[in-house]
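In what follows, a single structure is set out as structure tokens and then discussed.
Now for chain A:
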Amino acid sequence: MKAVLLIALFCFCSHLVPGRTIEVGATKSVKLIKAALSQSANGDTIVVFEGIYKEGNIIIDKEITLLGVNFPVLDGQKKFEILSIKASYVTVSGFKVQRSGFATLEDPGGIKVFNSRNVTIANNILDDNFFAIYLQHCSNCIIKNNRITAYGVEEQQIGNGIHCWKNDSLQITGNTITGHRDGIYFEFVTNSIIWRNISKGNIRYGLHFMFSNNDAYISNVFKNNGAGVAVMFTQKVKMYNNSFTENWGDAAYGLFLKEISDSYIYGNKFTKNTEGIHMEGTSRIKVERNIFSANGWGMKIQASCMENEVVSNNFIGNTFDISTNGSLVLNTFNKNYWDKYEGYDLNRDKIGDVPYHPLSLFSVIVENNPPAMLLFRSFMVTLLDKSEKIIPSLTPDNFVDNTPLMHSLKL
Partner candidate 1 sequence: MNRIIKFIVLDILKNKIVLVYTLILAILSWSVFSLEDNSTKGLLTLLNVILLIVPLVSVVFSAIYIYNSSEFIELLLSQPIKRAKIWRSLFLGLSLSLLLSFFIGCGIPILFYAPINVGIMMLMVGLFTTLVFVSIAFFSSIMTRDKAKGIGIAIMLWLFFGLLFDGLVLFLLFQLSDYPIEKMMVAITAFNPIDLARILILLHLDVSAMMGYTGAIFKDFFGTTLGISVAFFILFLWVLIPFWISLIKFKKKDL
Partner candidate 2 sequence: MIEINALSKNFGKLKVLNNVHLTCNKGECIALIGPNGCGKTTLIKSILGMVIPTGGTIKFQGNFITTNHAYRNHIGYMPQIGRYPDNMTIGQIIEMVKEIRKSDSFLDEDLMQAFDLKNLINKRMSTLSGGTTQKVSAILAFLFNPDVLILDEPTAGLDPLASELLKEKIILEKKKGKLILITSHLLSELDDLITQIIFMQDGTVKFHKTVEDLKLTTGEERISKAIAKILKEQKQ
């Protein structure tokens, strides 16, 4: 029994006790990373010094730590996948990984991780890669503080910034992603967290999220992406404290929700998006304490949505606060602040005494007859809208906030 314990302890410690350190560099005895790798054993650390390394595809199949000093450059010459990690407990940190091969069949990446656990990729610069960081069938991995840049022009010609497929328990933290197809791509990823990343100026989505249950994304910034953020076919997602900004264009959304259920959207900021949140076939989502400001449409809630709650949000300076495409309303609105609300508060409980109908007649007209947008803010339309507000006849009258706030929430 004692011997067994001892062996177990020994095995455990083999991960803790640092192994050898191999130095790689032009002035060192080992000139190539590949050479260092072949010399190394599990638990070793390879330190790579400044320089340009054009070694084609580097495969890491041992549990090693790969550290860069002053960002040595790993150049894929537009031909190779640069780093392929095929072992667990690997750390890659401090490299500049650039110019991976471009191909649409094998999806070459700057750093690609296959079927591994506990891999850490931190503090790297990834520049001009097809896919920057690619994880498949991994778990308990950390992707942290990487700066990822690409120069994609067309959706088909570029891969994703951080691409995660069939993973579990990932932490994606503090990365900056620009110019890829999707900033962060999640498909079949569970129990993971995306925290404090900045995803801006990507061609398609800032964050693309499908079939990924029980995840959370918190305090990220999604700015000026082609179509904003898409969360689809998923349950139990928590979206807290993110900022969705300047996602502009035809079919561009701050947040696009499709077939989502049992999720929680709390404390986010939706600013200057064509549509703040677009909901299709969503159910049992709570939208609470968010700020919707200066959007074209604060929220578009299609008639296929049900049992969603919109509670205690600020709607400020949106062209239209809410829009929908049908007359069926199965969602509730409560205690929101609407800057277009013109009611009064006689009993001074800070809740307006008159219910507010956030759906303007004109937004319904525009939904059915898009060119009518041309007449927006004309005197005629303002007149129509005002009369509709007083006596709703064409808009569904259960589309209503019965407890509109008189003052905006401090969020």
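By definition in this document, a contact is a pair of C-beta atoms (placed from the backbone, for glycine too) under 8 Å apart; a residue touches a chain by one contact, two chains touch by 3 or more; residues count from 1.
A quick word on the picks: all candidates are chains of the complex that A comes from, given by their letters.
This structure is a prediction, so every number in the text was calculated from the model and none was measured.
All listed chains 1 or 2 share the complex with chain A, though the touching one is 1.
Contact residues of chain A toward candidate 1 in the complex are 248-252, 272-275, 294-297, 316-320, 339, 366, 368-382.
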